[in-house]
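These notes are about the structure you will find just below.
The complex is shown incomplete by one protein chain, all other protein chains being positioned as in the whole.
Going by the order they are written in, the chains are A, B and C; count residues from 1 in each one.
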Amino acid sequence: MADRLTELQEELREFVRERDWDRFHDPKNLAMLIVSEAGELVAEYRWIQGADADAYASDPEARARVEAEAADVGIALLLLFDRVGVDPVDAMRTKLQVNRSNYPSSLVRGTADRPPRGDATP
Amino acid sequence: MADRLTELQEELREFVRERDWDRFHDPKNLAMLIVSEAGELVAEYRWIQGADADAYASDPEARARVEAEAADVGIALLLLFDRVGVDPVDAMRTKLQVNRSNYPSSLVRGTADRPPRGDATP
Amino acid sequence: MADRLTELQEELREFVRERDWDRFHDPKNLAMLIVSEAGELVAEYRWIQGADADAYASDPEARARVEAEAADVGIALLLLFDRVGVDPVDAMRTKLQVNRSNYPSSLVRGTADRPPRGDATP
Partner (left out) sequence: MADRLTELQEELREFVRERDWDRFHDPKNLAMLIVSEAGELVAEYRWIQGADADAYASDPEARARVEAEAADVGIALLLLFDRVGVDPVDAMRTKLQVNRSNYPSSLVRGTADRPPRGDATP
């Protein structure tokens, strides 16, 4: 039985196919889609103070916008994973393993009051 | 039985907890993480011609980088979904439904040689 | 007598010409360059609390990085302005005029504790 993400990916494929949008969806264009959607998500938070950022999403209207913007990023990302033929969960799990060895908790926890600069996951 | 994405989300939670990184992960900071990772993904493709963009990911080294950058975006996005308490698959499915009604295939397909400007999914 | 920005633009043109990089610099690719550089700038601040963000740039090393990342965005942006044949100062002045009429200080100041959502300049 297919899991929920696999089902969603199939729905996305159908959505694109019905509109004949495959021709726009080379990986370069999809990378641009991802970052422009991520920019819209950032726009939601740019004038919110960090201390208020959690509370912000408890307002129903703000929450709906954050949810929609985050979903846009996710959809664009799934389209890219699909286009390059990579399973998203496998790729994320692999990367998480890399992050685990790059940032061993014994080293990172406690000694640093913030994660090392420049790292991926934080 | 939990599906694969749910399992990954639990692993991510543990990864963050072990490092005591929750305090850095307010939604504002996570939105910044998402867009900076998305910027790295875009960097992979910025000098690749669109016509070569599909072939690019067939080179093993390039593919590994694309996979890792896309995974970074995905991990950051899952952290945000988790922080605001939204199920990613539900949110994407809801947004896909919105896109379906905003871009009916009967209207969009064929008449336009490219999707309307400014839309989300494309 | 040419002003400093015009002189810099001429130097940039020469830099690109000497490397024969014009062929990579279509506006689409330059837009990708701009956003990927902007992502690196964002990465500098993603784990810094808003209240500490001003102080951050007073540390000499952090300042040097911020300066270099901001300069990268600026250089990429000047390359784009040049490619599309638009004077950057004219364009910004025109946009500032639009912002002035969209956000009259009599309306925006005081009544709102933060700028209207979704606006450009803030």
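One rule holds in what follows: a residue touches a chain if its C-beta (ideal position, glycine included) is under 8 Å from a C-beta of that chain, and two chains touch if they have at least 3 such contacts.
Small disclaimer: the values here were computed from a predicted structure and weren't measured.
Trainee: Across the whole complex, list the residues on chain C that are touched by the chain not included here.
Mentor: Where chain C meets the chain not shown: residues 3-5, 8, 11-12, 15, 18-21, 24-29, 31-35, 37-39, 41-42, 44-45, 48, 50-51, 53-54, 56-57, 63, 66-68, 70-78, 80-81, 83-86, 88-89, 91-96, 98-100, 103, 105, 108-110, 114-115, 120-122.
Trainee: Take the complete complex as the reference. Which residues in chain B touch the chain that isn't displayed?
Mentor: Touching the missing chain: residues 31-32, 35-36, 39, 42-44, 46-51, 114-115, 117-118, 122.
Trainee: Under the stated touch rule, tell me which residues of chain A contact the chain that is not displayed.
Mentor: Here the touching residues of chain A are 24, 29, 32-33, 35-40, 42-43, 45-47.
Here is the rule we go by: only the chains that are shown with their structure count from here on.
Trainee: Roughly how far is chain A from chain B, centre to centre by C-alpha average, rounded to an integer in Å?
Mentor: 3
Trainee: Specify, in ascending order, the residues of chain C that touch 2 or more different other chains.
Mentor: In chain C, 32, 35-36, 39, 42-43, 46-47 touch at least two other chains.
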